[in-house]
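Report on the structure given below.
With one protein chain held back, the other chains of the complex are shown just where they sit.
Presenting chain A:
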Amino acid sequence: MTLERNVLLGLGVLAALLPFAVTDQYLLHLAVMALFYAILANSLNLVVGYVGEFSLGHTAFLGTGAYTAALLSVNAGWPMWAAVPAAGLVAALFGLGIGAITLRLQGPYFVIVTLSFAEVLRIIANNWIGVTNGPMGLAGVGQGGIADKRVFFAIVLGLAALTFYLSYRFVYSNAGRAAVAVRENRYVAQSIGVNPFGSAMQAFVLGAFMAGLAGGFYAFYISFVGPEVFRFSFMATIIIMVLMGGKGTLVGPVVGAVIVTLLEEYLRELQELRLSLFGLIVMAIVLFLPNGLMGFIARRREQRGDAPSLSPAIEERTV
């Protein structure tokens, strides 16, 4: 608990110092994308790691947020500071609606239905040309003339700080413990008075809100939003980040986001081979590090620490 908080604070301080050391626009772009992905991975982790259900439709909230911000900016001229929070709120509303349907399902049913919601939204974005401009997308979002990437970096760092603060508070609260109880054992959770549906809904809507914020930021940063924000490849990237870093931890998604962002960038020369490599990496993680890098580190600490009865056999069986 305190360890996780201190690591997050440390990473935050390091990130805050970054613009003073780095002025290269390309490197700053990478840093902005890494933080953007960290927010997304963190929001997905609330669902995957704390509710314990695997959502494949998280891009629904990213896309909703991005379109909300883009529409408000292009059509109504809203500035960034107003459009991004609005994007989060609209995505949270979508989370409430989609959660009300999907959270009654579990396991593979939940996976499929969340995926279909993202697909339906993609098709709507593609075809509702009057509003979304169809496949052409919405261009020229927030032409406020922010040229320096350091400004964007400061904004995304602020958003990341906010979302990680909210996640930290949630995860280590009574409500977060209830969500974990539902993940670990639905029957026990009910027998101690936890409403599984309501508890999952809190985490789900919180995750949707954060993904919406990230989407809103993305719209302003790229200054263009098209239907591809709902695409599955986006989803795949976020999943890899959460799995690699370690689901059910707060530091994990950050670590995963940074590693995957850098990998994506520096493997770009390998073109299509990049995706195959990603597939292999995911398989390796699932096989050898089922709890991600953070899970691996935690286990090493445990083994060196005061758990003498920890036999490898038991440990393997339970992970």
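The rule is short, and it goes like this: a contact is a pair of C-beta atoms (placed from the backbone, for glycine too) under 8 Å apart; a residue touches a chain by one contact, two chains touch by 3 or more; residues count from 1.
The definition used in the following text is that contacts and distances are computed from a predicted model.
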Candidate names "Multicomponent Na+:H+ antiporter subunit C", "Branched-chain amino acid transport system ATP-binding protein", "Formate dehydrogenase" or "Acetyl-CoA carboxylase, carboxyltransferase component"; UniProt protein name, chain not shown: "Branched-chain amino acid transport system ATP-binding protein"
Which residue of A:173, A:233 or A:276 touches the chain not shown here: A:173
Options A:133, A:202 or A:223, residue touching the unrepresented chain: A:202
Of A:188, A:262 or A:277, the residue in touch with the unshown chain: A:188
Residues in chain A touching the chain absent from view: 165-166, 169-170, 173-178, 180-181, 184-185, 187-196, 202, 307, 309-310, 314, 318
